[in-house]
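So that we are looking at the same thing, I have put the structure below in structure tokens.
All protein chains but one are shown in place.
On to chain A.
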Amino acid sequence: MSAVPTLKTTPAPTAPPESTTQHGNKAHTDGRFGYVPVQTRSDRFKSVNVADFDAVTGREAVWKLSPVAKFTDLTAGELDGSVYPISSDPVDGVTVDWVDRSDARIGTAGTPEERAAANAWSTFEKALAITVSGEEAKEITVTRADLGASPRAAHVIIEAKPFSQATVILQNTGDARLSENVEIILGESSNLTVVSVQEWNTGAVHLTNHFASVGKDARLKHVVVSLGGSIVRVNPSVRLAGSGSDTLLLGLYFADAGQHLEQQVYVFHDAPHSRSRVTYKGALQGQDARTVWIGDVLIGNKAAGTDSYEQNRNLVLSEGTRADSIPNLEIETGDIVGAGHASATGRFDDEQLFYLQSRGITEEEARRLVVRGFLTEVIQQIGSPTLEARLQETIEAELLSSASLPAAVEAR
């Protein structure tokens, strides 16, 4: 069960009166007496105002697995909230423009649960709005390549009008020190795919929360692809708000030496007959390659007939890596179709390499075979053939450039 220690929602009761009970037979006085952790994932403290959050210590549930000291500028510093350069080719049925903070859609999909997100929310000047209409299938790629290396705030709205259909790819490259919030709003019976691709430069830091609200009979496919950057933390949070709503959350990450790639996924089943599937797969290679996956699923008391399954798989390709994988499932109604989770972290080691080589396969090919086989399940489901092919190539290039060297030495 998820539990977040915060004192904001539960004021400590006053100390009990002095009594004459037997020594030892009284409440502890360890300073947190009366403290009750948040009991439900949806009860976490939320605010759009950065001042409502205490300074980040790294002990908070949302931060405890993140290297918080490396981005105090994003959690506590001043951010540049101005408009930045984007590029995209025009697509019929999709508008891309900058809207004011007063836009009615802002704040409808979610609210920050931590300080970096609130800092961005307090600071952004205009939001980038990608609005989808029309029932024909279409695909748009919005590229952000010039965010610069100073701390920045951003806000993105992706809205799919009722009955519309599209694939929206957010392509992120170049330098960045970015904290942002992305709101994804699906109207009734819309069918939206959002792919967020992080191929930042080596030193980049990117903290983002994707808040999605899925309307009646709508379907959201959300894909997180994190490959490049120093610290990349993408936390998708999906509320299945309308009955019959459906979401497929996919993730694909490949951490090299020194990289921290994190994703905290949260699915809130808040309507009957909603369905969710979560599959995140990651590979780790090189000294201090680090990944974090936390998967929270909350099946609320309104969500009768829910069908839910989440899984995380990690493939460790070398020594010196760490993969955290924490699935949490919270169920408030007994009337569901299914709810399950799975997590596994496997290792590709010298014995496996020997086995494949003993069948004539070269070392290079062996690694490619294993990683490709492992990640293909996710790549194949993205649904954009161009992007799928490009990612396959990128991953194989990454595989060769980063780790075949130390591995070759190891295997003699």
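For this structure, a couple of remarks:
We adopt the following convention: contacts are C-beta pairs under 8 Å (C-beta built on N, C-alpha and C of every residue); 3 or more make two chains touch, one makes a residue touch a chain; residues count from 1.
Simple rule for what comes next: contacts and distances are computed from a predicted model.
The UniProt record for the undisplayed chain lists the protein name "Fe-S cluster assembly ATPase SufC", from the options "Spore germination protein PD", "Fe-S cluster assembly ATPase SufC", "Sulfurtransferase complex subunit TusC" or "ABC-type quaternary amine transporter". Considering A:Ala76, A:Ala145 or A:Ile361, the position touching the chain not shown turns out to be A:Ile361 (whole complex). One chain is missing from the display, and on chain A it is touched by residues 315, 346-348, 350-352, 354-363, 365, 369-375, 411-412.
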